[in-house]
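Only one protein chain is missing; all other protein chains are in place.
By written order: A, B and C. Residues from 1 in each chain.
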Amino acid sequence: MNLAKRVQRTMAAPVMVAVLALGGCGKGGESGHPIVIGISLPLTGDFSEPGKGIQRGYQAWAKIVNDAGGLLGRKVELKFLDDQSSADRVVSDYEQLIGKDKVDLVFGPFSTRLVVPSARVAEEYGMLFVEPAGAAKQVFEQKFKNLFYAAPAAASDHYNHLARYILALPEETRPKTAAYAAMDDPFAKGTAYGLKDKLEAGGIKTVVDEVYPPNTTDFSGIAAKIAASKADMVVGGSQYQDGVNLIVALQQLNYQPRLAAFSTAPTEPNFAQAIGNKSEGILAPTGYTPQAKYPSNIEFVQKYTAQFGGPPSEDEANGYTTGQVVAAAVNAVGCAEPGDCQKKLVDWLHTNEVATVVGPLKWDDRGRPQGAHMIQQWVNGKIQIVLPESSKEAAFVFPKPAW
Amino acid sequence: MTSATTARGLETVKLTRSFGGVTAIDSATVSFQHGKVNALIGPNGSGKTTLFNVVTGMIEPDSGRVTYRGRDITGKAPHTIARAGLGRSFQLCRVFPRMTVLDNLLVAVRARGLAEHLASSRDHEEIERARGWLERMGIDHLERSEARNLSWGQQKLLELAGVMMADPDTILLDEPAGGVNPALIERIGGLVRELNGQGKTFLIVEHNMDMVMSICDHIVVFDRGRPIAEGPPAAIRSDPRVLEAYLGV
Amino acid sequence: MVSGALLFQSLILGVLLGGLYALLAAGLTLYFGVMRVVMIAHSAFLVLAAYLAWYFHELTALDPLFSLVVTVPLFFAAGVAMQRLLIARLRPASRTMMSVLVTFSVALAIEGMLGTVFTGTHRRIQLDYSGASLELLGARVAVVKLIAFGLAAAAMLALYLVTMRSRFGQALRATIQHPEAAQLVGIDTGRVAGFGFGIALATAAIGGTALALDTTIYPSLHWHWIGPLMSIIVVGGLGSVPGTAMAAMLLGMLRSLLQIPFGTTWAQTIFYIALFATLAVRPQGFFGGRLGQRF
Partner (left out) sequence: MLRLAALALGAGLVLSFPALAPNPYMVTVGIGILNYAVLATAWNFVGGFTGYISLGHGGLAGLGAYATGLLVTAAGLPSFAALLAGAVMVAALAVPIGFAALRVRGASFVIVSIALVLILLLVFQSWDSFTGGSRGLAVPRPFPGMPRAEHHTTFFFLFAGLLAAVLLVWWLIDRSHFGLGLKAIREDEDKSESLGIPTFAFKLVAFVVSAAFTALGGGLYALWFGDLDPVFQFSVLTGSNIVLMALLGGVRHLFGPLLGALVVGAGLEYFKLEYGDTPLHLVATGLLLGVVVMFMPDGVIPALSNLYDRLFAPATASIREVSAADLAAKGDEPTEVRR
């Protein structure tokens, strides 16, 4: 940690100057100048779609906070930079935000691939780094001290409820074989393999284990393998479009599993239409549902819908959650500027729980959240929570009807 | 082997090369007289240039052999053949357009070993040698200008100088008189005789009969990819087969 | 342990894939034949056509196949224009090299425009027969794939007839084999080359529509097509359309079969392995005599 400390000292001096020059008085001043929050997001390139989703979440958060009078009585101001989905960019963006623009706080970018390099920048400049997207294992393996993942669970824990449910099924009905196809992306792969590990441990045989590159557009080959394996259940470690393509390819081969779970894709609004409305029974883990009864969520959904004319999805929620987490720390510690304040924020988050739109969050010393995802399923033409029992909206449909 | 021991020069045996359906060279067996000025004449498309290209390794033959001073050089890489002592010019002369006249000559200097390759190309002896050639061609005043800025005739002379700079003992010239004025033809002809006097062998493909007849010792007539006659100018002039080949009577 | 059914299924998929490769590679070969040009932008135009088909479907809700009526002539014109305005103006000495850069820049521009206009979102045409399939000797063949293959086959046939039967085709072949000679017998090689480019680009329009029927499209997709296509034309022998078609079929099937043991990503490397092998083992065979290599 002495490294970060030294960085803080080297950074602190100029920062103070800058703050004073701006007419503020450093210590969480209630005076005019806004709290500037620096964010780099993939607004173009491969990750641009979810990137824009996160951006909407951040914007919604800023609007709601400012309408309520701001943080510590100061307006929050978001400074977005586009990293073009590239690692060089994301790093130089945070270099610029922290080193040149001297922002007071930073929020994380999208996609594990960009989170790790940018978290390193924030770490070495001693900035608190709450991020909405780095869910994969290796994010936490980097042993960052300042990083917090603002979502209920790391990728490998997304399917925990489903794994428990399946293994609890009676011997005769429980699936015996499973086929896995995962995009070669730390997050998508992480979700599928998290389930795979647990099911294999529970004695469910893996008959197909395919990893495909993110650019794959033709899934007929993979589908052929899965269909030929006649696996009882199929698990897709997917994002959006690849999941749709895989399902369509499986339909083309008329493969009918008894259970089908896909990451992310089924939770997207136009999923059902994209696969020809044969979505009945398809499962998906989700860290967020607009229906959640958490007080802050009710406000979020209502105001977000007012602002953007549609309910938020998971990306937006993750962005918003990031804002909530940082805000909680800032309000508790009572400061928001570079330098020693950041350390206080970090320490506070390590020891406290934060209520968010995805429920209460708390983290281990590596910033790994301690929860698990809910499991949703398409039941009667709409996607509803079926697991865990406590928060279910519909009964789990098993075996899955034909598609 | 040294040139002294034998008078054998450039020879081809049953050399054949065809493009698609067209047979450009049809099992041609020719031997050119070493130490003399040889001419290779024949109607357009009779395979003269193809022979040049096969002999100098630019094109691989379908069959047959090429030997130079008794050594088999069939299908060898062009630079190997060049280093064996065969120099050539190209039809529609070719120089290095974006290089200075001087560099056009210095390129031909043979470096051996890493040290020489990495040594500066501005070597005084070589530059002097190059200037010598430029003077003989009468274009030494253009030393510094880029080759592409020279006139057509000047480029012809430059190409010849470049070939000589590589110090070959047999020089193949493809239409040296092509598209140049009489005075220059005169000059080139003179140079050829002069160099031949200093022991250089020449093989010239040329349509300008006056030039051929005036400077060549030995003439080979090509038709449909094979030699149909050879001998001294006087004999060739009166050879009926040659007239037929040319005039198709 | 690999079941015969799976092998057969993969083989069929390979053939269907190979058909599309064949059509697109044929276009690439044509450019190379007429102008000694490696047309990097071919696959970018392919993706452009796919986007047009998708957009057409979004607007009119008609079957994307109808978009061909617009795209084919459009692309033909674009091809002629490209040859006339860009390629033909390059210095012959360095044309092959520079044309690569020019077409590359065109590809970048197209990708950028697509991204700007349609955003980076993955797009896919949703047809009521998207999930439908036919039974064929125990294997299942998706209807959309059949249509795509049919399109490709038809286009290839048309291409064959044009080059082999028509007078223009004669001139085209002459230009490809020996430009100088062609000029001597009074062929306007410039014009022929222009049309050659147009036809080649038109194949991209057809290929793009076929592509859009069954797969997702996104602006940077073309990078994943140009590599295999270039390998195919080298393996097939630059300039020879039949050779190209053979190579395309072969590599298409190989890829699809190799997916069974090695998985998707490794299977893709077959194209490049074939490319390197070809160049290392016998390049002359495909590139003509040494003098003919100055492409």
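Going forward, a contact is a pair of C-beta atoms (placed from the backbone, for glycine too) under 8 Å apart; a residue touches a chain by one contact, two chains touch by 3 or more.
Quantities reported herein were computed from a predicted structural model and do not represent experimental measurements.
Chemist: Where does the absent chain touch, in terms of which shown chains it meets?
Modeler: In the entire complex, chains touched by the missing one are A, B, C.
Chemist: Using the touch definition from the top, which of C:Leu11, C:Leu86 or C:Leu146 touches the missing chain?
Modeler: Here the residue in touch with the unshown chain is C:Leu86.
Chemist: Looking at C:Ala22, C:Ala50, C:Val102 or C:Leu221, which makes contact with the chain not pictured?
Modeler: Per the contact definition at the top, the residue touching the missing chain is C:Val102.
Chemist: Decide which residue listed in A:His33, A:Lys75 or A:Arg120 touches the omitted chain of the complex.
Modeler: A:Arg120
Chemist: Under the stated touch rule, tell me which residues of chain A contact the chain that is not displayed.
Modeler: 2-3, 6-7, 10, 14, 43-46, 48, 81-82, 84, 86-89, 91-92, 95-96, 98-100, 113, 116-117, 120-121, 124-125, 136, 138, 142, 184-186, 189, 213-214
Chemist: May I ask you to list the residues on chain B that touch the chain which is not drawn?
Modeler: So the residues of chain B touching the unseen chain are 56-58, 77-79, 82-83, 87-88, 90, 92, 94-99, 103, 106-111, 116-122, 145, 148-152, 155, 162-163, 166.
Chemist: Provide the residue numbers of chain C that touch the chain removed from this figure.
Modeler: Its contact residues with the unshown chain are 32, 36, 38, 40, 86, 89-94, 96-98, 100-102, 104-113, 115-116, 120, 219, 223, 226-227, 230-231, 234, 238, 263, 265-266, 268-269, 271-272, 275-276, 279-280, 283-284, 287, 291, 293-295.
We adopt the following convention: only the chains that are shown with their structure count from here on.
Chemist: Taking CA centroids for every chain, report which one is farthest away from chain A.
Modeler: The chain farthest from chain A, judged by C-alpha centres, is B.
Chemist: Using mean CA coordinates as chain centres, what's the chain A-chain C distance in Å?
Modeler: 39
Chemist: Centre to centre, by mean C-alpha position, how many angstrom separate chain A and chain B?
Modeler: Taking the average C-alpha coordinate of chain A and of chain B, the gap between them is 75 Å.
Chemist: Once you find the CA centre of chain B and the CA centre of chain C, what distance in Å lies between them?
Modeler: Chain centres of chain B and chain C, defined by C-alpha means, are spaced 45 Å apart.
Chemist: Could you tell me which residues belong to chain A and also touch two or more other chains?
Modeler: As it turns out, chain A has no residue touching two or more other chains.
Chemist: Multi-chain contacts in chain B: which residues touch at least two other chains?
Modeler: none
Chemist: Help me check something: in the complex, which residues belonging to chain C touch chain A?
Modeler: Residues 3, 5-6, 9-10, 13, 17, 115, 119-122, 124, 126, 128, 130-133, 140, 142, 145, 214-217, 220-221, 223-224, 256, 259-260, 263-265, 267-268.
Chemist: Would you tell me which residues of chain A are touching chain C in their complex?
Modeler: Touch list, chain A to chain C: 44-46, 48-49, 184, 210-213, 215-218, 220-222, 224-225, 227-228, 240-242, 244-245, 248-249, 251-254, 273-276, 278.
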